[in-house]
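For this view, one protein chain was removed and the others were kept in their places.
This part shows chain A:
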Amino acid sequence: MATTKSKQIISALYDDDDVLLKGIKDVRDKGFNVDEVYSPFPIHGLDPVMGLKRTRIAIAAFLYGVLGLTTAIAMTYGMLIVDWPMNIGGKPSFTWGENMPAFVPIMFELTVFFAAHLMVWTYFAKNGLYPGRKAQNPDPRTTDDKFLMEVDLGRGDKEELMTLLRDSGAIEISENSK
């Protein structure tokens, strides 16, 4: 949503993940809103500190798997039992259940296929990742060894936040608007 008022963002750069974690905690304790954190690797324990909700992508993957299984059952039933119920090597083609053991490999593979691929597409879509997109991190050092925290100033006191960030061990502080 486009807002008429621009947000004021204070960015603080850190060179250690443990210092960063403490910094986030301090800033949030004082009532400031941590907008985003950019890091070169997944920091364990970041989600609870930032207050991120758990991702539901695994649930999506489960549903995609169910879809794959359904596809496999529909395909084997439709093609081998309904459309051409033939005798191939004496295999019973009267009902789907009788021939089911031979369909298990297909059912399994399609479940995995649908779950894996559709989950990854969902992941790309939710994260806004696609070939050739402009880098989402504002500072190229954050894919190497630096950690960047963006705090939304909101109605808070700028001086208080600056002192807070400086005391928490930030090595660089800058302000920009979004």
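Basically, contacts are C-beta pairs under 8 Å (C-beta built on N, C-alpha and C of every residue); 3 or more make two chains touch, one makes a residue touch a chain; residues count from 1.
One rule holds for everything that comes next: contacts and distances are computed from a predicted model.
Peer 1: Pick, from "Na(+)/H(+) antiporter subunit B", "Polysulfide reductase", "Acyl CoA:acetate/3-ketoacid CoA transferase, beta subunit" or "Electron transfer flavoprotein subunit alpha", the protein name that UniProt gives for the chain of this complex that is not shown.
Peer 2: Record says "Polysulfide reductase".
Peer 1: Which listed residue (A:19, A:69 or A:116) would be found touching the missing chain in the intact complex?
Peer 2: Counting the whole complex, the residue in contact with the absent chain is A:116.
Peer 1: In the full complex, which residues of chain A touch the absent chain?
Peer 2: Given the touch definition above, chain A has residues 17-18, 36-44, 46-47, 50, 52, 54-55, 57-58, 61, 75-76, 79-80, 83-84, 88-89, 91, 99, 102-103, 105-106, 108-110, 112-113, 115-117, 119-120, 123-124, 126-137, 140-145 touching the missing chain.
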